[in-house]
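Note that this complex is displayed minus one protein chain, with the remaining chains in position.
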Amino acid sequence: MNTFGRLLRVTTFGESHGPAIGCVIDGCPPGIALAPGDFAHDLQRRATGRTRHTSARHEADAVEILSGVHDGVTTGTPIALLVRNTDARSRDYDAIASRFRPGHADYAYWQKYGIRDPRGGGRSSARETTMRVAAAVVAKRWLADRHGVRVRGHLSQLGAITPRSMDWDAVESNPFFWPDATQVPELEAYMDALRKSGDSVGARVTVVADGVPPGWGEPVYGKLDAGIAAAMMSINAVKGVEIGDGFASVAQNGSVHRDAMAPAGFLSNHAGGILGGISTGQQLVCSVAFKPTSSLRLPVAGVDVDGNAVDVVTTGRHDPCVGIRATPICEAMLALELMDQALRHRAQCGDVGAVSPRIPATPGEGGHG
Amino acid sequence: MNTFGRLLRVTTFGESHGPAIGCVIDGCPPGIALAPGDFAHDLQRRATGRTRHTSARHEADAVEILSGVHDGVTTGTPIALLVRNTDARSRDYDAIASRFRPGHADYAYWQKYGIRDPRGGGRSSARETTMRVAAAVVAKRWLADRHGVRVRGHLSQLGAITPRSMDWDAVESNPFFWPDATQVPELEAYMDALRKSGDSVGARVTVVADGVPPGWGEPVYGKLDAGIAAAMMSINAVKGVEIGDGFASVAQNGSVHRDAMAPAGFLSNHAGGILGGISTGQQLVCSVAFKPTSSLRLPVAGVDVDGNAVDVVTTGRHDPCVGIRATPICEAMLALELMDQALRHRAQCGDVGAVSPRIPATPGEGGHG
Amino acid sequence: MNTFGRLLRVTTFGESHGPAIGCVIDGCPPGIALAPGDFAHDLQRRATGRTRHTSARHEADAVEILSGVHDGVTTGTPIALLVRNTDARSRDYDAIASRFRPGHADYAYWQKYGIRDPRGGGRSSARETTMRVAAAVVAKRWLADRHGVRVRGHLSQLGAITPRSMDWDAVESNPFFWPDATQVPELEAYMDALRKSGDSVGARVTVVADGVPPGWGEPVYGKLDAGIAAAMMSINAVKGVEIGDGFASVAQNGSVHRDAMAPAGFLSNHAGGILGGISTGQQLVCSVAFKPTSSLRLPVAGVDVDGNAVDVVTTGRHDPCVGIRATPICEAMLALELMDQALRHRAQCGDVGAVSPRIPATPGEGGHG
Partner (left out) sequence: MNTFGRLLRVTTFGESHGPAIGCVIDGCPPGIALAPGDFAHDLQRRATGRTRHTSARHEADAVEILSGVHDGVTTGTPIALLVRNTDARSRDYDAIASRFRPGHADYAYWQKYGIRDPRGGGRSSARETTMRVAAAVVAKRWLADRHGVRVRGHLSQLGAITPRSMDWDAVESNPFFWPDATQVPELEAYMDALRKSGDSVGARVTVVADGVPPGWGEPVYGKLDAGIAAAMMSINAVKGVEIGDGFASVAQNGSVHRDAMAPAGFLSNHAGGILGGISTGQQLVCSVAFKPTSSLRLPVAGVDVDGNAVDVVTTGRHDPCVGIRATPICEAMLALELMDQALRHRAQCGDVGAVSPRIPATPGEGGHG
C-alpha cells in the first residue's frame, strides 16, 4: 500500500540504494503552476548532509517532472516525479545483510516478504520521505493559492530540551527548526556530545495549519484527525500523534478543555482545530513523537538470518536524531491530508457554500496549545 | 466516509435518536459461527446505564442479523446488523437545537453540511460506536480461532490517577476496566465527587493484542501502526494515540529504546510490537487519550445559530468520563484493523509461509511497556 | 465487494429469502429532499408480480429510511434504507438445495465460499437489484435538480423482436417498457407462448442520459464508459455492454463513425456521448444484453453436491424474460455512476468552470443510435 490519499493520491516508489525514487501524484486539479525548481526549497530543508547533525549522505535531489505538466501548469493528468539516487554506498551495508538490526524493520520485512533489500534499509529507509516532501510542494501551493492555508512546523522537543519561546522566524534560521534562537548553542553542544557518545535521541515535532476553513473532514471513519494520525504514523520512526492538547487532555476537566465560543472568535484552542473529525476554522495543531534511531555504532544483541545470536554494530551514515529533519516531512503529510480532505469536501458539499455564523479563529493566535 | 477497512469493510449508519443504528460487514470470510446472542457480552461492556458512573440512557442493544449468515455460520456475503433505538429522549435536546455546544461537533457539522440533526448529537454521538463493538465481535472471534490472537484492554489513567498494579482478572470485575482492584473505591469516590461538581475528566485506555504473528502491516502508507492510529483517532473524543513507548520515546536514547533480540526472544518491547509498520510477533501495545466530555451542566460561553453570544448549559444524560466505557471500543477498533491487515497480508504474501528464524515474543510478558 | 461507487458509495445487503434487504448510501450531498414515498414509483416499475409476464412473487417493497434524513432532507450522513421480505417461499427451493442449477450461480458460490444460502438464490438473486433502484432514486433526483440530467431507458430487443418506432411516451404505458405501442399485442402473444413452452428468452435494454454536461469521467482507468460497463455488467444476467454504436463500430469506417462537429452542434452521435472516457455533452447511450433466465421447468443435465449426475427441474416462481423488468435497473446503475462521476469531477475540476466553446448536443436528437 504505497499510495496516500483518496482523491489526491500520491504513490511513491524506490529503495534507498536503488537507481531512483519517485512518485505519481494523481487526481491533482489542473492549472497549478509547477516547475522543476519549485521542489528545491523543501527538499533542501529535508535533506541530509547539510549540517554535521544529520547523516553525511549527500543527495542532489534533482527532480525531473516526467508527466502531467504542460506549458508550466498541471493538466489534471498524473504528475510523475523522478529523483535519481547518486550517493548510495551499498558496501556500507554488506555487514548487515545477514543480520537483523534491532529496532529496525529488517526482521519484520523478512517475516512478511521472505526476502528483503538490505541496502540502506531498502524501502523502509527514510529516503522514501523525499517524495512525500516533493509531492507536498504541489499541495502546499494549492492550499495557499486556493484557500489561503499555510502549513508550517518546528521541533518542539529534543530529548529533554523544550523551547523557551516561540518565534516562527527563528525556526528557519537554524538546522534544528527550533523556535528559540537563543537555545541553538545548547542544542549544538547537546548533539555534538550525543554524536560522540555513539548514541541517538528522540524528538517531538509540532505542525500547524492556519487558515483552514471550517468543514473539512469526513465523519466518521474519514475524520480529519484520523487522516492526520495515519499520515503522521506512516512516517518512519513515529510512535505517537496528538491533536490539540493530546494526552494532556487525560488529566483535564471538561470545563477547562472545551473551547468557549463567542461571536468575535473562539476563546481557546484545546481541541487543536478539530471537533467531531471536522475542522472548526481554528488553527490546526498536531504534535508527533519520533523515536531515537536504532542505527548506532554501540553494539546490541541481535539475531542473524540463521537464527544465531550476534552482536550488531551499525556503521554507515546515520542521523543521531531523525526528528531534526522531520519537520518538513510532517508538514508534507499534513498538507497532503488537508488537500485531499479539501477535495473530498468539495465533492460532497460543494453546493453548501458559506454558512452563517462563521466564527473567527482566536484573534491574535500565532502559536498553539 | 462511514466505512472502515479495506478488505474487511465495516459500514455503519444511524443517528443517536433516529429509529435505528446498524452496520454492514463486507468481505468477511465464510464459515465463522455467528448468532444474535454473540453480541451481548461486548455490547454490555460498552453500554451506558449499567452503573451510576455512565450516562443513564438504557438501551437494550438487541442485535438483529439481517443477512450474511445461514445455518449459523457466515456465508461470505455482507453481514447486516440492526439495533433499534429504544430509549431516545429527543426532547432533552430541544434547548440546544438552536445553539452550538462548545467542545462538540455541532458547529463543525453545521459549517460542513449546512444542516444537522441536533437530537442527541445525531451522527456524531458515541451511540455510533455500538456498531463498532458489534462488528468487532466477528473480528475478535476470527482472530482468536484462526490465529490465536487475543485483543483486550483496560483503563490506564483516569484524570491524574494511574494503576498501581496490573491484573487482567481485575479489569473485568469493575465498571472502570481498572487493572488494580484495590483502587476501585478511590475511583468510585473520585467519580462521585466529579459528578456532583458537574464537571468531567479525561482518561487513557491501553489496548494490547497477544499472539499477532510477525508480518502483518503494509508499508508504507498502509502501515499497521498508521491503521491503528486512524482507527483510534476515529473514535469520538480521542485526542492522541501512542504505539509502544509513544511520546516517552522522545526523551529516550536509542541504546535504550531499541529492543534487543535473542534466539530465545526479544529482550524488551519499547516498540510496542511494530517496526517499519509491520508486526514483529511481540505484544502489540497501543495507548489512547480521551478528552473530558464537553456536555456539562456548568454553563459556558457559546454562540447560537443566529450568531448571538449565549450561555450553553447541557442537561440530558451524559457520561462524566467517556473514557470509562471506551475500553471495548478501543478493543473493537484494534480487532477490526488487525483482521483487515491479516486479510491484506494473506492476499499479497499468502505464499510466503513461515520464514525462519521466528523469534518468540518476550518470555513471560503479560503486561506491556 | 458489495459497495458501488467511489464518492457516492452504495452498499447493499440481504438475501432473497432472508428477513430483509437494504442499502447504505454514503457520501450523498446534504439538502436533498427525501421521503419514504419517493421510492414507490421506481420500485413498482422494477417489481415482480405486476403482470403475468414476470415472476408471481409479490413484495410490498415498503422502504423504511433508517438514517441520514432529518426534517425531510438529507443531512450528509449515511442514508440507510430497509425493505422487509414478505413473500419469500423458501420451501420452493428445498428440492434444489442439494443440486447445482445449470446456468445459475449455485456452483460458483459453492466453489468460492464452500457454503451457500440456497433459498431463492440467496445473495445472487435479482432481489438484490431492488436496492439499486431505491438508491438511484436519490441519484436521479440530484442529477435532475442539480444538473438537469434525465436518465431513462426502454427495452430495445426481446428475443428476435426489435422496435419499429421510438416513442418515449409508449415506454411507460406497457409492462415491457417497449417504445412502440402497436407492437405490444405481438409481445404479449410471444411471451404467452414462451411461458407455455416452459422456456425463456434474452433481451436488450437501452438506457440514455440527456443533459449530461461535457467533462464527466476520469481517464484512464476511471473512464465514464468503463464505469458504466462495470455498473451494467454487475447486474444479474448481463452478458454484454455497448456504448454508442458498440459492436456495430467493428464494421464501420472511421469516416462514418467519427462524429463531425459544428458550432451549432454535433452532426451525429456514433460515440454515444463519450470520447476518451469523458462525456462530450451529447446524449449518453448505452445498450445492455440480458441472457435468458436458466430457471426453467424443462429438465437439464446437472450435478448434485455429492458429484452425481442429476436432472435439474426448477419450479418456484421465475421470470420467463428477466430483461423485461431490467429497464429501471439499468437506469439505476447509469444514474448512480453518473452522480458518482459528477462528484468526482467537482472534486478535481471544481475550479475549471465553463470552458468555451461549448458545443450543443445534436439538435433535434430525441432517440439514439
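Going in written order, the chains are labelled A, B and C, and every chain counts its residues from 1.
Note that in this section a residue touches a chain if its C-beta (ideal position, glycine included) is under 8 Å from a C-beta of that chain, and two chains touch if they have at least 3 such contacts.
Just so it is clear, the structure is predicted and the values come from calculations on it, not from any experiment.
Trainee: When the whole complex is taken into account, which chains on show are touched by the absent chain?
Mentor: Looking at the complete complex, the unshown chain comes into contact with A, B, C.
Trainee: Out of C:151, C:243 or C:361, which is the one that touches the chain we can't see?
Mentor: Only one listed residue reaches the unshown chain, and that is C:243.
Trainee: For a quick check of understanding: of A:2, A:156 or A:294, which residue touches the chain that isn't displayed?
Mentor: Touching the chain that is not displayed is residue A:2.
Trainee: Can you list, in ascending order, the chain C residues touching the missing chain?
Mentor: 1-4, 12, 100, 102-105, 107-114, 123-124, 128, 157, 159-160, 199-204, 213-223, 225-234, 236, 238-247, 249-263, 267, 270-272, 274-281, 289-296, 298, 300-303, 305-309, 323, 344-345, 349, 352-353, 355-359
Trainee: Provide the residue numbers of chain A that touch the chain removed from this figure.
Mentor: Touch set of chain A with respect to the missing chain: 1-3, 9, 11-15, 18-22, 24, 26-27, 30-31, 64, 66-68, 70-71, 73, 75-80, 82, 112-117, 122-123.
Trainee: Mind listing the chain B residues that contact the chain we can't see here?
Mentor: Residues of chain B in touch with the missing chain: 7, 27-31, 76-77, 146, 219, 343-344, 346-352.
As a working rule, only the chains that are shown with their structure count from here on.
Trainee: Have a look at which chains touch which and call the overall pattern line, ring, star, complete or other.
Mentor: If you draw each chain as a dot and join those that touch, every dot ends up joined to every other.
Trainee: State which chain is most central when centres are taken as means of Cα atoms.
Mentor: B
Trainee: At what distance in angstrom does the C-alpha mean of chain C lie from that of chain A?
Mentor: 45
Trainee: Send over the residues of chain A in touch with two or more other chains.
Mentor: Counting only residues that touch two or more other chains, chain A contributes 219, 344, 349, 352.
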